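Let me begin by handing over the structure; questions about it come next.
For this depiction, one protein chain was excluded, whereas all remaining protein chains were kept in their positions.
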């Protein structure tokens, strides 16, 4: 049984970390740290969880100590790298849901986030925790949890980039995200009245997740010509990700199917679909539902995730499970047998 | 361990029965019967459950046999009373989510549903399964599961009708229901394009649930002047129920609070709130969240439930638990301890 | 041809005032005053109007002068009464969309808005501009434009209060409003992510509009026992208003119909419906659609308006038309003939 610290745990993502950790069979206790809501009761912060989670007081991030075994960070970028070195030095496990450790070198981080990285050595030693693809979990105590758009886009594109390599002409992802992805900020841009019955693209050509995705794709094939275009979708949560890959040959549906079947065989949280997924199929779950369609010299991959779960907190807990060598679904997915002994 | 039959289990309500029954620790197996989708696979009917529920073929309702211990019926009115006598004769337990057994006598049933009741004797022997109010579960094998609107309205009004009795001048409930309440019917009235960005009242002054609620309230005080007005709300699920009670005296907030605290003390699925509930707090759960507000000689009770769960399938499983003398939350609410032994 | 000043014209209500005034055939020019967005261009504030309205710079409210004939105020309460005396003294026409002049005496204003009224004499001389009910427009230069909830509730209840008078036992209105009603404020309560897929009651038993409605109803019959319960509806605009009236006699549908037919005969913007209105029928228009249903000793009136139009800006322009003795629909409703001479 382990003890867990959750830093920045009172936003939309935080709620699901709390929920999963609270129900996790191998977690004995947890504490929440969050400056903005420090001193509030957890029941006040999450009124729908009052019957599920014991009330506790949200602590100030400054009071973070070494009493826990695992630390989840869900903070804006530039925050978690202040805490991580101390924790890693103390042989703690850290899962960072923010962007601080996702990129592989300090220069790229500076260019992308306009910020000097204060712990660049950890950029190398961390694992980029795309849970169905990453391995070698025993080698590290630091996981950079992937961004929400990258999770869906990479799970869609990696099998094809691995297979087609330099025969790929272009890879374009067009993604729509529920508005929880922008966080719980008092901004008029995020008002109900501004977003209902509407849609808009944002950060076109400049989204930081494009850099993250390109970095990972280029590990499988050099010089992928990649484009990510992100949109706000008028729903609470969920990402719908459509990736169009142009290749310089005709493509067979059967062939594509078998590439994906092989890549994701035995992966609990990937569900390959024979039709394009519906976003509602994955909302509230850690699944990534994927459909692949060959159309002459193009391949269209549609993927759906819950941005707050598979795109954040669910994958983070999945990563914790993998760090400990437990079943990756522990505490995330309910198996019938789990109830048998009540 | 028991075996469960679910008849009419492929609609919106059915999905949650399947989900709860599938995860229920005391259920060994279940079968689904549904004429419209007979022969289809369960995974085809509920694509979001493919990783949760073993695939099985939906059976024809005609093939219903006596192999199960408990039978859930989720059929249009006038259907379940064809099957129930046979099952009760065979000492099976039956929970009817439809309207066939909710009213207490055949004449009222005829007036309300324009249909002759073929098993009127069961109208007397059944229990009206408003789970927080009903008792004497050991006396019967037939539960009439309350309607969705009545569940929220009765949990709001009963404590006050009991207390104020003949001092009540009028009781008016105005309810808004998510559109799943109308079922999965191919009707233009239920199209997305017809209901998005809109609201409408329906069955004003003639809703059958008004009769059901009045019947139950009148058990606590004669001649309650009751009115229910129902509306379609442009969300998938959930009922928001606002009940205004005019009484002939001034009312103290503290007094009202203590009436509700006493009435619902120890009830797992009632959460008394200090502010009006938000519908999202209860979606996906079996909770009924309630707030009571005294305003001079008026009391306003706001209550929120998920119409498909507390208003249907969740309460049905809660009723099954009570019939067997189990914890009423078994299979519906996840307790941390349930996971400990994995 | 007249000149119009719009003070506080850059919120959700403001947009429609601008639109109507811009298209109004008898308006030669208009200016916008709004402290928060002073200095911005109108096209920046209302990007969807860039092709409809000439660009102009939003002025500071301090620069308000006497150059206009009519002034529309759309400010929080406690603001417009600072400007109104000066304008009325200068024989200008004023239409106040805020609450400052709606109540009839300073004491009620103080109790309701917790603010001393600095121009109480105007509370008497103003007209409460419920356009289908008010008359004597030539007697005043100051119109208090009704609140959004009161517009729908009063148009629903007044005909019945006039007719049934002391035979009325209770009047209860339950209203749901689109979220634009709360204004364009950077508040987490109003975020998309907080309100999507949800509903909540607010200000239960304490809403200021309840006082306003009761004041007006009591002009037709003393001691109406009135209750207003307000809710946030997850749409942009629109109010759906359900009023339940318990009377001490049985009521005939035919009788009720003829009361409403008579009351609203010849009123352009009232549409009496044979079924409950759908909210979408009135969105974007100045109509109030009403259905009345008799149910034994109860009458249920459902009414739908666009809160930003009939509940604010549209009715304000309608009031301006009535002050000038023009067709009340001028600039609000498009008649075919208006286009004939292009």
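Odds and ends about this structure:
Chains: A, B and C, in written order; residue numbering restarts at 1 for each.
One rule holds in what follows: a contact is a pair of C-beta atoms (placed from the backbone, for glycine too) under 8 Å apart; a residue touches a chain by one contact, two chains touch by 3 or more.
Quantities reported herein were computed from a predicted structural model and do not represent experimental measurements.
Among the displayed chains, contact with the absent chain in the complete complex occurs for A, B, C. Of the listed positions A:2, A:201 or A:259, the one in contact with the omitted chain in the full complex is A:201. The chain omitted from view is touched by exactly one of C:87, C:305 or C:330, namely C:330. Residue in contact with the omitted chain (choice from A:46, A:109, A:176 or A:220): A:176.
Interface residues of chain A facing the missing partner chain: 169-170, 172, 174, 176, 197-202, 204-206, 225, 227, 229, 231, 233-236, 238, 240, 242, 244, 246, 276-280, 283, 291, 293-295, 297-298, 300, 302, 304. As for the chain not pictured, it touches chain C at residues 22-25, 47-48, 50-52, 197, 268, 271, 273, 278, 280-282, 284-285, 287, 330-331, 333-342. Chain B residues in contact with the hidden partner, per the touch definition given at the top, are 12, 178-180, 182, 184-188, 190-197, 234-236.
Throughout what follows, only the chains that are shown with their structure count from here on.
Distance between chain centres (mean CA atoms), chain A to chain C: 47 Å.
Distance from the chain A centre to the chain B centre is 37 Å, each centre being the mean of its Cα atoms. Touching two or more other chains at once are residues 197, 278, 280 of chain B.
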